[in-house]
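With one protein chain held back, the other chains of the complex are shown just where they sit.
So, chain A:
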Amino acid sequence: MATNEMQAQALNETGGGKTSFAISMLFPLFRATLWGLTGYFAAAWITAALLGSVIVNPLPATVGYIVGLVGWLMGSGLWEGWIRRAFGGAEAPAYTGVERYFRFGPDSKSTAVRYVVFNVVAFFFAGLAAMAIRVELLTPDSTGWWMSTIHYNMTFGIHGLMMLLAVAASVIVGGVGYYLVPLMLGVRNVVFPKLLGLSWWLLPPAAFAVFMSPTIGGFQTGWWGYPPLAQNSGSGIVFYVLGAATLLTASVLGAINIAGTMVYMRAKGMSLGRVPIFVWGLFAASTILIVEAPATFTGALMDLSDMILGSHFYTGPTGHPLAYMDQFWFLFHPEVYVFALPAFAIWLEILPAAAKRPLFARNWAIAGLVGVSMLGAMLGVHHYFTAVSPARMPIFMTFTETVSIPTGFIYLSAIGTLWGGRLKINAAVLLVLMAMMNFLVGGLTGIFNADVPADLQLHNTYWVVAHFHYTILGAVIFTWIAALYWWFPKVTGRKINEFWGKFHAWWFFVFFNCTFFPMFIAGIEGMNRRIAIYLPYLHGINLFISISAFLLGAGFLIPLANLVYSWRRGEKAEPNPWGSKGLEWQIKSPTPYIPFPEGTEPEVVGPNDNYAAGSKEPFVWVSTPSK
């Protein structure tokens, strides 16, 4: 039987192409943009001409979007890379060098790296929208020199939708998860590599359309898209609906891969109990997407149909606008667990390696992750207690509050792991600890929201805004940055700058809390959400919030610079800088194109978090039985 030494040797020959970057490699990206935009304008104009209307109307914009999306995908290399071959045509070469980052392809690692880039860009622009919101709220009046109230509404709608679906939904699942799932499970790639590749290429046009929605009239509904306001306040809602549906589709394609890979492709010897906890977190999130996304997906299509096809699902005398709320929140409550469960799971993945202690109560943690995902399906109504009959109130209040129980398992597992360990705190671990603090505030204030008598007062105030920023920005984004730092050596072979990492962690923690904690107070004092004009007695606290927000926002340039600089110039990292026992760290860094060579595969022979002195390695490399 082979040993780990044999593996170390063989791993040196799995690099794939070693070509260096050339401008011509951007060709697919360029072609995709060209075909996308041409497709959009051509189709929208033709439709408008046929209907005798203009291209900014809902129907031409919809047709334009669909044709543009297809054009973009074909331009990206979907045709040569997948479709042509599927019809028995020639097969495109496997791109193994840098060029794979710039075109459609089946390599999950480059897909994940593209996810990071996309998320950073989306975070940047949606963050600018947040800054614009805080400029507006610097003074209680309408701040007419800055933007109109109509533009203000568009701005927070775009901010919300993009931060949720183009950032939170994929930062950890996409950028971190798609990279690590195959490596952690001990396979070379996911179950449907091309489907995963496709998932990324759906994102840019969707996000672009949402950001561009003001050009066709924008939308006034915020990220909810509630009818009948949706149908009555600008064609931009078309881009909202199509963009959201496209982003959801991308999530579902990823979820199918995560679930399928975990269920069917685990390394030899990896029983379900030994599946790395991060993969469990992703699996729980995936089940949510597969089972609950359909409700919201159909709601979006029906909203759109009312706009362009003349149906009356939510509008007119036969419409049921409240049905939209049920459909919308059936996914979008659990969607918060799609953001949060992978983040929790990252804590549980990083902490054992940092404290050099096994994960405490591992099976309870798994039960916690899966339990939250299952309970989540029954809670959506807590988002509109003000719109339902009293009979539904106590039921959904109770269900919501039971979620604290499995969430508690996760916290206890994390705390038990830390207890008595000697934690080595680097920037990533620091961010994880901060995320745990922030989430505690977010989760506990959620209980107030879920409590009907309290919520009837708190609903639609800044209290709610504070609550969900604590959970999403405070927990998910902190954890995202922690994960980028922690696995940076895996992807680039270098380390990030620890000093600036920690410096930013503190900056982030301080200004995050300065920005969002006062929102709880403002909310209780009567500051409504989604308004450009507020009463003068709230001026002081809003001024404080805005200034903190600008500092918070500017601070994100630090990790951006850190990541970019470290990628080129950072200190070289050894293959396993944190001394982790995770399978992904037993593979050469940066991960070769082919993570481990033909003819070998890992076999799991023990738990991957046993850090006791002298414990044996959890994996051995064995040769693949000849087929």
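FYI, a contact is a pair of C-beta atoms (placed from the backbone, for glycine too) under 8 Å apart; a residue touches a chain by one contact, two chains touch by 3 or more; residues count from 1.
Note that contacts and distances are computed from a predicted model.
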Legend entry - Protein that the absent chain corresponds to, by UniProt name, given "Tryptophan synthase beta chain", "Cell division transport system ATP-binding protein", "Cytochrome C oxidase subunit III" or "Ferredoxin--NADP+ reductase": "Cytochrome C oxidase subunit III"
Legend entry - Option from A:Ile150, A:Leu301 or A:Leu543 whose C-beta touches the chain left out: A:Leu301
Inset, instruction - May I ask which residue of A:Ile23, A:Ala86 or A:Ala391 touches the chain that does not appear here? - result: A:Ala86
Legend entry - Listed residues A:Phe125, A:Phe192 or A:Phe550, member touching the removed chain: A:Phe192
Inset, instruction - Could you tell which one of A:Ala94, A:Ala387 or A:Ile415 touches the chain left off the display? - result: A:Ala94
Legend entry - Interface residues of chain A (partner: the chain not displayed): 16, 86-91, 93-94, 96, 106-107, 187-193, 252, 255-257, 259-261, 263-265, 286, 290-291, 293-295, 297-298, 301-302, 305, 309-313, 318, 320, 323, 327, 593-594, 598
